[in-house]
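Shown next, in structure tokens, is the structure this report addresses.
As you look at this complex, bear in mind that one protein chain is not there, while each of the others sits in place.
When the chains are written out, they are named A, B and C in that same order, and each has its own residue count from 1.
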């Protein structure tokens, strides 16, 4: 099968495997007291151009949920898009980690939240004990429909949130793809725009099993470390998580892999532009091909997901950092034929 | 430093690294739909000689807590030893995962629970709504003090538990060490003795970041998979967890590594037998050396932990699968001098 | 002020106070082992014409949340209307009691869920671990907008739910008002239509501080009693809760009070029919008066709530069992003048 299902189907970058091998040398103190883990804050601080606290966890779900739990009380609610991963695809993990906080949903094209919609949704909440209190905003970069937020858009949302004493979380499972898609710095796309905590995705873009949670204000970390341990997310052989996070930035694969995936995806979008159903920006291409064409492509050996709701005739192609160029060629050819 | 602090300080077995590399070949379906994950039940079923369901998670804490959460309701309690890892070293993870179940503690030499003590402790509970209800027994193999349970001892405890409708969990963070220390089969040490669910430790004994949760009755799995996902413990690139679990059994390192660690540890115990404070059985050696001798060894570059409570003059030496023979020689020599 | 804010502002029926006084006679066993508590199942069983298990709790929020927690696992979700009390007005209590289950919202006029909308909403859920699983349907009788469900409507919803292995909860905070508004029996409006568990409201309709949770299948009670105790909802002097529940049915005030409130409310609806914004059915009257008329009525000393969202120009008048006839006369006169 030629895989366009998800960037989760990708293998691991050689740079990551090499780093794991290089770290596999004798004893090292456990639970993050190793020399690799101890470099994390500095390396990520340099990347973002500000002091940060960085923590490795084993999955994007854990990254998101722990970030939310640190800043949202059980009687709080997280404003987020109705198609967000934390709402749709994590089996209630945010509710579990926060001790039962809610997600309050906002609609919007491209799985993006518009400032006006956020403002309107916030009017639903009263500052009394009968209702949950908005305490966080969570946005996804790039979104579940492949769209990206610009620094200005993020700042507009963050300003609204901060004015209400809400913290801002960015689910950056595909942060690198969103970053290289714009002429901006990591700083501009995060803390300078008002992001308080970032789930910085590594796995989809070449990593194996470590994601980074980045706090832009070290003082906000508070109880994160207790919660991480308590959630079984503190790796005992911490070096094997840390080196993935280090190699991701230091080898440059965050950029190289994301650029390649975005570039190849752009070819797919260009192969059948009239079917493209979401403004193309990163490594995901949405097309409203209709059930017949979808069936035809499937029959030709292309693997990809129909997009809900069922019967929409829409599908999604995702290009991974390691999708063979040949597979992209084949898909483009097939698309141009239909 | 010569490390005897914990088997968590060890590196990863070459067999595990090789397996990770071998699996790093092109695309594979995510979240456990890969061909490695799909072999897990069969391979572990053969090892244990009975049909099992096996799930990979990223840490021993997650393994223990998810196993408990699946079988213990929030208003239940888990009977366990007062020195158990789940009580002392997991920052309340069992309480978090179960939704607030309790741990009810039993004392006992060697961090072992004796059948009579379990029976006595159970008399504290009444079948009314005012108190939590005993729903699980959790024992550790090998224990936090290096002791092991024999099949007969496990069966005695499990019979008591099952008679009360309690399920039996075994925290097998060092299961392989306990297994090779006895002339018994994996089956005899687990399900044949009444164990319902096992946290089968891989990481300490050569793995990188995957542990196995083994359910001996497939029907008991119930909601485990939802809870694993919800806890951020379902790896998206599942193959890199699965191959660790497969290689651990199929390469034979579970046995080779454990035998080596146990053997070297026995040399340490033999080097200063009069100080050995716990019956030696596996890869942990406890000695009551007194603070002065402890300080002397530390000064000579040996790394190990004083054992609580503070001021007890007791310390622990742990041998890992990869502890250099030279380090053991040096420690034995130092011990024989004091 | 003339109060039309909520039936929560009402006093307690004399029948309830008398019952409390009558029970205040010497010692009685605590925690529900008293002779009043022991009659609950029989009295409610007769009312509903089927064996039931009935439990007293101190609030409607507790009734709803405990009912949901008993039947919905933490990784489940409760389908409910987006204006439901459990979603809007309980500060996340369902999430707290269930251990972090979700509420998944359905829209619909009159705060009612239509069968087609429920069916459509259920298509969003897949039977895989990535998403929460629908396990309950919760409907409100009468709804937050004063509408009522007929037995046929309930049955249609319950059939859909049961076909998906979901249980059906009815939030009957105003169940009596909904019942007397129709020519149906308690049985027809609940278990015969497929309701599995009912929060049977007593407080709003004349009670003091006890609500009933009614399970129509005694076998479903399972862990309810542990959860109630654990939530601090098992009254130690249980008789003072039980007698409220008994007097509510046995004195007939459930019917008398509800009929009076409904009747007086119908006069209000009739006083300004062109402004009535929701089909009138019980003791709540919604009117789209516009901000100016609302301000005028407020200035005349009528107390009532503007209905969200802010600026809608809509307001709600609620008649309690003890709203003075004189207050209703005054409101009707004021309404007929505008």
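Assume contacts are C-beta pairs under 8 Å (C-beta built on N, C-alpha and C of every residue); 3 or more make two chains touch, one makes a residue touch a chain.
Every value quoted in this text rests on a predicted model; they were computed, and no experiment measured them.
With respect to the full assembly, the chain omitted from this view is in touch with A, B, C. Listed residues A:5, A:204, A:229 or A:316: the one in touch with the omitted chain is A:229. Set against the missing chain, the residues C:104, C:257 or C:320 yield one that touches it, C:320. Among C:181, C:212 or C:241, only C:241 touches the chain that is left out of the view. Think of the hidden chain as still there; on chain B it touches residues 74-75, 77, 88-92, 95-96, 98-103, 105, 123-124, 129-132, 308-310. By the touch rule set out above, chain C reaches the unshown chain at residues 1, 3, 5-6, 8-12, 17, 20-21, 24-31, 57-63, 65-66, 90-93, 96-97, 203-204, 208-209, 226, 229-237, 240-241, 320, 322-323. Although one chain is not drawn, its touching partners on chain A can still be listed: residues 31, 73-75, 99-100, 129-130, 133, 223, 225-230, 234.
Following the convention adopted for this analysis, only the chains that are shown with their structure count from here on.
Legend note: the chain whose CA centroid lies nearest the centroid of all displayed protein CA atoms is A.
Look at the CA centroids: the one farthest from the centroid of chain C belongs to B.
Annotation: 50 Å between the Cα-based centres of chain B and chain C. Counting partners per residue, chain C has 74-75, 99-100, 129-130 as the residues that reach two or more other chains.
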